[in-house]
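Only a single protein chain was left out; the remaining protein chains are all shown in position.
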Amino acid sequence: MIGIIDYGLGNVRAFENIYRRLNIEVRLVRSAEELEVADRLILPGVGAFDWAITRLEKSGMNEALNRRVLSDLVPILGVCVGMQMMGTRSDEGNMIGLGWIPGRVKRFDETKFNQRTHLPHMGWNSVEVTQQGSLFDGIDNPQFYFLHSYFFDPDDAIHAIAYSDYGVQFPAAIRCDNVWATQFHPEKSHHWGIHLLKNFADKT
Amino acid sequence: MSENLQICSNCVMDSSDSAITFDDRGVCDHCNIFYQKIQPNWDTREKGARELERMVDAIQATGKGKDFDCIIGMSGGIDSSYLVYAAKEMLGLRPLVFHVDAGWNSQIAVNNIERIVDGLGLDLFTEVIDWEVMKDLQRAFFRSGVPHIDTPQDHAFFATMYQFAAKHRVRHILTGANLSTECIRNPLEWMYYQSDSRQIRDIHRQFGERPLKNFPMTSILWHKLWLPYVRRIKVLRPLNHMPYIKLEARQLLMDRFGWQPYPQKHFESRFTRFYESYWLPERFGYDVRKVQFSSLIVTEQMTREEALKELATPSYDADTIGQEVEFVANKLEMTVGELNACKTMPKKTFRDYKNQQEIYVLGARVMRALRMELGGKR
Partner (left out) sequence: MLRPRLIACLLVQNNGLVKTVKFSDPKYVGDPINAVRIFNEKQVDELMVLDIDATVRGCEPNFDLISRLSTECRMPLSYGGGVKNVDQIERIIGLGVEKVALGAQAIATPDMIGRAAERVGSQSVVVVIDIQHTGWRQRPEVVTHNATRRTGMSPTDFVRIIESHGAGEIVINNVDRDGTMEGYDVAMIGRLCSKTTLPVTVLGGAGHLDDVVDLWRAEGLVGAACGSLFVFKGKYRAVLINYPNTEEKKRVLSDAGWLE
């Protein structure tokens, strides 16, 4: 069963709908007890970094979530700010991240842009997969929807499994053992996103 | 359930149609009516071609100097799609493609309309039914317990087309109704006359929640007598007079226009898909595929064996039907529980509500006597 962590941020319903259409058992998770039953987790997120961390702490799930991910090794997929929260710190705020993957969340360097538009990075971008398998299995010419001004830069480049290009190359997806994350929104990326979410359910 | 049903030895109609009768060879009355009454009088060759010629002459004469010479109701399904093609390319007509949006169009339907209209360089006119009114009337039909809950949609299609023709003085309406794929009709108890406005008003009066304002209404006397004989607006079925083979038509539309096929007849509407593939068979035991396949069997477009094989599997996808039920409930602003309650409530028929059946029976008798109608509903 896939548990979608519902702490008041992010499009939990969109994930739920996709999994239900795929006939994959899915449930919104709102408490520490409910975290125990899920064998895969999704951590969505939109908004500001500090706000997201605060909301997660207030949900009362933080401790149980850390245990499920770090000791029970439950596969988890972070999305957008859900990905950024997995890092150590963020340029966007002062709070400490979950720290599951060592790295820092950075703002795009606007001096590097040669186009008029700067931030946020908004729209459909192509994704170059550098570590094949699992999440991106069988996805042809991947295109995904992005909406962000910050990106996760892992300390160890080995943790980046796909890149995208917006003035600079930045990690579009990362992985460390059972922890997976995408900067883009698979739940809003038509068939590419549905395919990726199915892969997360079947192949991780 | 199906083990107890007697099946016709020629087609696949069976005693789930309670009015069915079998002769001593086990052949049903649907088949016998077809072979004795319809087939001998149905010609798609010389006689048909002459009939088409007469039609075309009349249509062109009345359409002279106008933007279009007739209207064709188009749902995006195969019959209406092929008819539009045939009217323009084979008959040389200048039809206005007329579409009624009742709120349940599928992507395939709108795609098909767009491909055909663009591919033939025709103009399209769409009438959009007020969804709040349609929703209320559809809910009322669910709550009434009758099988013919497709009535609001179907009624709106025809009423809107008649009203348009009357208002804009269009003398000819072409429809895709045809003998080739529809010579065996749904039994009356499965699908009562959808044009019966008395029935609609009574069901709405008992179960509707808002006024039937803006809902397009017709009545049998208006469109069967007033329009054709006083206003001289005729409804024509050209597909009955030309060779129309379903599989060939489908291939032609796909190759030529990028038309997308449907898994089953009438699936261009999401509602009809839900209703015919799930609601009717599950609640009433009526599988309209039996009627559709039987038409294809007697017109030699399908074998009885092929039909029986297909009928062995349900017409809906068991994996996704739960979501489909949820979608229909959501769209009608009902809860899934409420919709399911409608599915298990006591069964009703058209006889439980006010109706004009006598007029239809009388009308059908007259039409058959005048040889204006072959076969027909029973």
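We just call them A and B in the order they show up, numbering each chain from 1.
One rule holds for everything that comes next: contacts are C-beta pairs under 8 Å (C-beta built on N, C-alpha and C of every residue); 3 or more make two chains touch, one makes a residue touch a chain.
Quick caveat, the model's predicted, so the values are computed rather than measured.
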Listed residues B:123, B:209 or B:319, member touching the removed chain: B:123
Selected residue (touches chain absent from view) among B:103, B:208 or B:281: B:103
Chain not shown: contacting residue from A:24, A:48 or A:129: A:48
Touch list for subunit A against the chain that is not drawn: 8-9, 11-14, 17-18, 46-48, 51, 81, 110, 115-126, 145-149, 165-166, 185, 187-188, 190-191, 194
Interface residues of subunit B (partner: the chain not displayed): 99, 101, 103-107, 110, 113-114, 117, 123-126, 128, 130-132, 270, 330-331
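Operating definition for what follows: only the chains that are shown with their structure count from here on.
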Complex contact set, residues of subunit B against subunit A: 319-320, 323
Subunit B contact footprint on subunit A (complex, rising order): 20-21, 23
